[in-house]
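Only a portion of the chains appears, each positioned as in the full assembly.
Chain naming follows the written order as A and B, and within any one chain the residues start at number 1.
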Amino acid sequence: MPIVTVQVTREGSAPGRNSVTAEEKAAIIKGVSEVLLDVLNKPLESTYVVIEEVDLDNWGWGGLPTVQFRRQRAEAARS
Amino acid sequence: MPIVTVQVTREGSAPGRNSVTAEEKAAIIKGVSEVLLDVLNKPLESTYVVIEEVDLDNWGWGGLPTVQFRRQRAEAARS
């Protein structure tokens, strides 16, 4: 009876989207549940999956809010 | 000084509601805090309770989003 928690930033995976779509969430749920079935033989109906979308302002990386850290890395890559 | 985290789907417990009510949240907080007082003798004021409501799309069960899994189970029960 596994519990899988998936934390991702709230943003779109393609231009014009600003969050994870319902189809993508369903694919994540299916995918990770099948990993636990395949690897540990856990029945699908015993696995709970919780997806947490985190606003970009609330996710830090490199000591900075994510958007600033990505910009810094992109600038470093160009120079 | 316990911390109790309660994760539930964001939906109503009766027709016409679409989320957990403030009264229900207060009852959960009271109930679980008293469990820790009764069982482990933890003073009420040392227990934090955090309730996390999770959108139905974001909760997976049986390899599916919850709403689809419930429908599948209801259909299986009828047949």
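Note that contacts are C-beta pairs under 8 Å (C-beta built on N, C-alpha and C of every residue); 3 or more make two chains touch, one makes a residue touch a chain.
Source: prediction; values computed, not measured.
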| item | value |
| --- | --- |
| Overall copies of the shared sequence [whole complex; 2 in view] | 6 |
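Here is the rule we go by: only the chains that are shown with their structure count from here on.
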| item | value |
| --- | --- |
| Inter-chain centre distance, chain A versus chain B - centres from mean C-alpha coordinates, in Å | 23 |
| Chain A residues within the chain B interface of the complex | 22, 25-26, 28-30, 32-34, 37, 44-45, 47-53 |
| Contact footprint of chain A on chain B as seen in their complex | 7, 54, 57-65, 68-69 |
